[in-house]
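I have a structure here, written as structure tokens, and I will follow up with some questions on it.
Omission of a single protein chain aside, the complex is shown with its protein chains in their original locations.
When the chains are written out, they are named A and B in that same order, and each has its own residue count from 1.
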Amino acid sequence: MYRKITREKLRKWLIGLSARAEILVPAKMNGLWTFRLFHNQELPQNFLNSRIPPKNLFFEPLKGLLGWKAADGSFQVNSCPAPEAARVIFGLKPCDARALRLLQPVFTGDYPDVFYAGNLSRTLLLGQACRVQCQGSFCSEVGIDRQDSVDFDVFFREIAGGYIVRVITEKGNTLTGEKEFFEESSAGEWNSAKEEIRGKNEIPLFNLEKVKAGARERFPDEDFWMRVSAKCINCGICTYLCPTCHCFDLCDLQRPGQGVRFRCFDSCAFPDFTKMAVHNPREEKWRRYRQRVSHKFNFFYENFQTVACVGCGRCVAHCPVNLDLREVLLEMAR
Amino acid sequence: MNAPEDGKNIYQPHLMEIVKIIPETGDTKTFHIQFQDASLRESFSFVAGQFAEYSVFGEGEATFCISSSPTRMSHLEFSVKRVGRVTNALHQLNEGDIIGFRGPYGNYFPLDKLKGKNLLFIGGGIGLAPLRSLIHNVVDTRSDYREITILYGARSPQDLCFKYDLETWERNPSLKMVTTVDAGDNKWKGKVGLVPMVLEELKPSAGETMAITCGPPIMIRYTLKSLEKLGFTPSQVWTTLEMKMKCGLGKCGRCNIGPLYVCKDGPVFSQEEIQNFTSDEF
Partner (left out) sequence: MSEIIPEVSKDGLLDLGKKLFDERRVDYFLGYKKGTVRFKTIPLIARKGEDLQELWVEDFFHANLSLYLKEIKGRVGILAKGCDSRSLVSLIKEGQIKREDLYIVGIPCAGQVDPGKAAKAASCEPEELEEIIRRNQEFVIRANGQEKTLSKTQVLLDKCLFCQYPRPLIFDSLLTGDYVAPVSPVARAQDDLRQKPVSEKWAFWSGQFERCIRCYACRNVCPACFCPRCIVEENMPQWVSPLPAEGDNFVFHLMRLLHVAGTCVSCGECQRVCPVEIPLMKLNEKMTDDLRELFDFVAGVDLEKALPFRTYRQEDPQDFIR
């Protein structure tokens, strides 16, 4: 189902929704695109993808899980409440939304995590089609359509003066059904709103099937992994800016008489990540780099039948030493 | 078996009281713990080989197998070697103190495959802990198994864990118990020698026998070689693997060996499975 809305009416629609939900929209803060609380402002046009992926709004970098209190000889543990308050995020990109879906079986499969599940179910996901190919990205190579997606509730394509929207879920249908904001549109109008992506890779960089096969074949090739990881500096940028990386640590914070257990991000790039008392199975840098690439293109695929990479390019664009995942994948695909 | 309830926080531990602490060696203690919640004492169940996450609130969680047997449910037991932050904190605790417990997690020893067979347990040091759970279990259901041999070794007589169990098993006429140390002292009357060497001396028959081993990585490596020499096939040999874990739930991303997560797909693996691992990172 397709509908359309003018730019001004979209703003008013969001203002209306803000009475019932927290609204997050793209905004530039300290020079970085991010998602911020909506203050009824004009919605930005031509915004680029956020530096920090919106994954952080669902799987938080720091999340209190439970707390404890000791008083008068009694000891009590209480779970932190699962998030429930309704929320709307506008301006999500197809890559990042796919990432949220990829993480679903991890967090909501066996042993469902109420925090991730709660964040997903409380959020109305409003996506927007891309107009430019982000630096370092290879989204179409991993099967992301930058102009279309069903990973949202509603997906927006910008047109002159407004948007054509594709309504995907029932929740999206109900909320965009309000006649004073949205008009009915058609598949024809939707199709004609498709735009050329600026700066796109004219020829696909690699064939994903070959990458997947290469990931399995290359796994035992220690020389390959040593060579490609040699310049890595073991920082956590690629994992912390990644929309699909989800390794975490559990940490306690103790205050007099009470405390909180937090979940916080951790990174397979860090030497101590797998360190045990007597040995560390991934002591060497090349093993850690191999783990990151293999997890995404080999193990995750084996366990969940999809690669855990959406090609957003953040790790490529922001690596301090320009260790380019695309080059590694390309070499694996050979 | 203790499936998470809908809407429950999977990271939230149950509170358990330490009812007894047994010093095993200079750096190892066994804790007997009891659920605070009376209904959990009734409903909780597990299978030998499973593990849990234990909390010292304010210090964090650590992973240990449940070293008591599912056939003896008056309380649970786990054993801790002092090596890091949480294990140090556990060693500071006293009887009556409260800890957190999440579990049971992971797979377990394949009782169905062990039934009707000879069992050969080979343990080293604190590695006896997971085997001990299974040993008590098979002793309590003795008629389901044929001959049972236990080979246990430690560096020195002072490093032997579960001495009270070793004594009971030695007195049990339905078990063959062999204890060895790498280096004895003037009081030591038992065997002296490394576990794999003593194993080769013992020459257990591989026919209709399942070997279950756990111990320091170096011991396991040589034990596997000795078992192979003795004619054991990889499907007859079982072990439990140790990896760094935080969540125990297949999410936090540490304990994988290739695509397998030791917390969910393990910690118990047959040698046959291990041989087919994609990765040697364990």
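In the analysis below, a residue touches a chain if its C-beta (ideal position, glycine included) is under 8 Å from a C-beta of that chain, and two chains touch if they have at least 3 such contacts.
Values in this document were obtained by computation on a predicted structure and should not be read as measured data.
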Touching the hidden chain, out of A:218, A:246 or A:326, is A:326
Full-complex touch with the removed chain, picking from A:265, A:286 or A:299, is A:265
Even though one chain is not shown, subunit B touches it at residues 84-85, 88
Missing-chain contacts on subunit A, rising order, are 30-32, 48, 51-52, 61-62, 132, 134-136, 230-231, 233-237, 239-241, 249, 251, 253, 262, 264-267, 270, 272, 316-318, 320-324, 326-327
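The definition used in the following text is that only the chains that are shown with their structure count from here on.
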Rounded to the nearest Å, the gap between Cα centres of subunit A and subunit B is 39
Interface with subunit B, subunit A side, in the complex: residues 65-66, 68, 75, 77, 79-80, 82, 106-107, 110-115, 216, 219, 246-252, 254, 259, 261, 263, 266, 268, 273-279, 281-282, 287, 291, 294-295, 298-299, 302-303
Note: in the complex, subunit B contacts subunit A through residues 4, 6-13, 15, 55, 57-61, 81, 83-84, 98, 100, 216-217, 242-244, 246-247, 249-259, 264, 278-279, 281-282
